[in-house]
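Yeah, one chain of the complex is gone here, protein chain that is, but the others are all in their spots.
Letters A, B and C name the chains as they come in the text, with residue numbers starting at 1 for each one.
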Amino acid sequence: MGIPFKKSIRCVGLVGKYQSADVAAALPQLAAFLRSYGVRVLIEEGIAPQVDAHGEELASYETMGSEAEVVVVLGGDGTMLYAARRMAEFGVPLAGINQGRLGFMTDIARKDMLTAVGELLTGHFTAEPRLLLNGEIWRDGERLASSLAFNEVVVNKGDLGRMIEMRVEVNGEFVYLLRADGMIVATPTGSTAYALSADGPILHPGIAGIAMVPLCPHTLSNRPISIGADSHIDITLVSTHIGRVHFDGQERFDLLAGDRVRIARSPQAVTLLHPPGYSYYAMLRSKLHWSEPPKH
Amino acid sequence: MGIPFKKSIRCVGLVGKYQSADVAAALPQLAAFLRSYGVRVLIEEGIAPQVDAHGEELASYETMGSEAEVVVVLGGDGTMLYAARRMAEFGVPLAGINQGRLGFMTDIARKDMLTAVGELLTGHFTAEPRLLLNGEIWRDGERLASSLAFNEVVVNKGDLGRMIEMRVEVNGEFVYLLRADGMIVATPTGSTAYALSADGPILHPGIAGIAMVPLCPHTLSNRPISIGADSHIDITLVSTHIGRVHFDGQERFDLLAGDRVRIARSPQAVTLLHPPGYSYYAMLRSKLHWSEPPKH
Amino acid sequence: MGIPFKKSIRCVGLVGKYQSADVAAALPQLAAFLRSYGVRVLIEEGIAPQVDAHGEELASYETMGSEAEVVVVLGGDGTMLYAARRMAEFGVPLAGINQGRLGFMTDIARKDMLTAVGELLTGHFTAEPRLLLNGEIWRDGERLASSLAFNEVVVNKGDLGRMIEMRVEVNGEFVYLLRADGMIVATPTGSTAYALSADGPILHPGIAGIAMVPLCPHTLSNRPISIGADSHIDITLVSTHIGRVHFDGQERFDLLAGDRVRIARSPQAVTLLHPPGYSYYAMLRSKLHWSEPPKH
Partner (left out) sequence: MGIPFKKSIRCVGLVGKYQSADVAAALPQLAAFLRSYGVRVLIEEGIAPQVDAHGEELASYETMGSEAEVVVVLGGDGTMLYAARRMAEFGVPLAGINQGRLGFMTDIARKDMLTAVGELLTGHFTAEPRLLLNGEIWRDGERLASSLAFNEVVVNKGDLGRMIEMRVEVNGEFVYLLRADGMIVATPTGSTAYALSADGPILHPGIAGIAMVPLCPHTLSNRPISIGADSHIDITLVSTHIGRVHFDGQERFDLLAGDRVRIARSPQAVTLLHPPGYSYYAMLRSKLHWSEPPKH
């Protein structure tokens, strides 16, 4: 899966999970390793107070976006999610080193950090594009806000109600009135995250699709539907319902009755870099406790 | 959905469900209507004993395949399934008139038959390609048999056992050992058929994907996975298990331990023709009892 | 199902859905019908401004509880739910007349109102006891609040988070740490309400059980568990999570980390009265669009 990533790497950005002693220890070590190969290292400035950043070059996400050829993320899937959203507009590819357990997106084990980054520098990684969603909130013909989602956009009930009613349209075509706790619109990347606990389908990242997964639908025959990635989805809160829209669980906006959320593939994409031997299915097996092949 | 179907139509093949008085009555009526437009009509020969075929031109599927620009199917989804598989190698598009209730694939109501066929002749239909699967059975390095599936290929337990063990690979990569009643590999068309009762995902026909849906998997975290349509899937019966492979529920072969079923997109496709106003989502709403838009 | 309800009826309480013209028209009609049989009628006082209550005797729930042998509810399942919770402490049985579509609990059609109430007076109804849950909120060893649930107690995430972590115990025995959007604890009555959209099991009212149904559980092998009705369940919010507890979607309390919700069968029960010919399965078929028996 993926195509060889052979780009010459002169500058690497490092992003680390905050409040983690392990990450705080690993960052300078990784920085030194990279410099020993003549690579310039930018450390995301927000983590500076937590690491021994003496002699390190600190940088904003924007600077990393314009200077680095690669960003390496140390942490878990949450850290990767945040970094991927921040880097999306710059098109810089990301590689993820998991702090503890293997993640869906942070697929380099902590113990293999230096070996793997060496392989990255010598052109042995592969690059895999992942689609991003863009969500816009419309009220009375005006666009109030918009944001990106790497995993999913969720429209759900607000504080008070127990069920909201949504008019769902795809490419301008009416799909249904959905009475439910909410609706998850997920990328293939997000199909193994929140959408999966709501019984959504797993979509391989190589599929150009978007999954629409209802949350506790009132009509029992409502099922998740996956549609082509070039579709746009409109979700409109009907009658007196209020709700909320969430982007990757990291940003949210309150919705009023009549508000419409338009979701479509973003022109931007995220590129994930994988080490040699990476296997999507091996990652699924590990994360979902599926069977391994029998030993010989 | 779909692109305008503007082909000039000089010859139409008619396929009807057997053992149906309603179809037997409708066929000659439709044939006469078509001839009144100067269109040559071929009636699938197998139904001849059941209709008043006096003066009609009977033909095999092969003849229809080489002579007709369009085949019109009268019946239900089962009749359409059979006809689509038979016509696949000829690339002749099909339109479906349902006999009773609206079908997933027979989307012209019986009462609209003549109006709709008039629209077909005057270029108001749209054409929608649907992918087909090809399944091959391999034993000891030899290909024993192969067949097409428009809905799904199912590998399941044979007569005796209650669970079979299958090694599943995608593009040569190991996915998992599946202990289950079986595995459904479905096209987007088939995603609303048998696979849906096994809790598979609905895939819009515009998505280039294939759904792998386990039947009663022993591991509770096993979930349906959808993969890109250009993947090939290998399902191998392991250890002492025997099983069976089914194509659209219309053809089947017995499998021995060690047999491998390879499933991939067929180079052939089926083209479905839809009348003006056709909506995939309206069809889903109707078939699955989803909500209609509120009346104004 | 149920046992004959032969009690002599001298006083009936009437409860109607608010803001409904149909109910406002039906109430006086039903009151007059009852009086024509010499039955005293108490109309729930809250609805008085909306009906022509001239000459009617108005009463609080408490008065109805001490004076009436039966309460008749006109409205939908929501109205019945509210009335059942209010009447629980008095043990007065309830019969439900649905305003529009047949309800799970309001099983007398509006058009059959007078006939059915006639049958009620003449002893042709059956009585069916339904279990109620009692939920208590405990903080730092103190009981903060408690309430009843006829359908379900839900512990879920509050405003902010996307997932909460709960320690679940049954009869003091540890069950699991649940990371999920929440947990529904439902009665058999509630098993066809909210719990069903969360893929919970249907429990026939004749089963002495309680269903625990996780909402979007993070662990894919988490499944609903039904336990004996005499069990008590403790759900404790762990670590830094805050949440909320809901009783029948009609009352709610905010929860802090460490709060414990104890749920057990209430010593009180609700008695539902059913007209002759009532069938639980017919109600399920109707509400869930299941097949009817073939016509002869």
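Throughout what follows, contacts are C-beta pairs under 8 Å (C-beta built on N, C-alpha and C of every residue); 3 or more make two chains touch, one makes a residue touch a chain.
Keep in mind that this is a model prediction, so the values were computed, not measured.
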Options C:L58, C:A109, C:I207 or C:A269, residue touching the unrepresented chain
C:I207
Omitted-chain contact residue, chosen from C:I97, C:L131, C:L196 or C:I235:
C:L196
Even though one chain is hidden, which residues of chain A still touch it in the full complex?
219-221, 223, 289
When the complex is taken as a whole, what residues of chain C touch the one chain not shown?
167, 170, 173-179, 196, 199-204, 206-209, 211, 219, 221-228, 231, 279-282, 284-285, 288-294
Missing-chain contacts mapped onto chain B
159, 162, 180-181, 194, 196-199, 215-218, 220-221, 246, 249, 288-289
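Here is the rule we go by: only the chains that are shown with their structure count from here on.
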Does the chain A and chain B pair touch with the same residues on each side or with different residues, judged by whether over half of the numbers are shared?
same
Chain A and chain C: spacing of chain centres that average the CA atoms, whole Å
41
What whole-number Å value describes the gap between the mean CA coordinates of chain B and chain C?
46
When centres are defined as mean Cα positions, the distance from chain A to chain B in whole Å is 36
Shared interface positions of chain B, touching two or more other chains:
219, 221, 223, 289
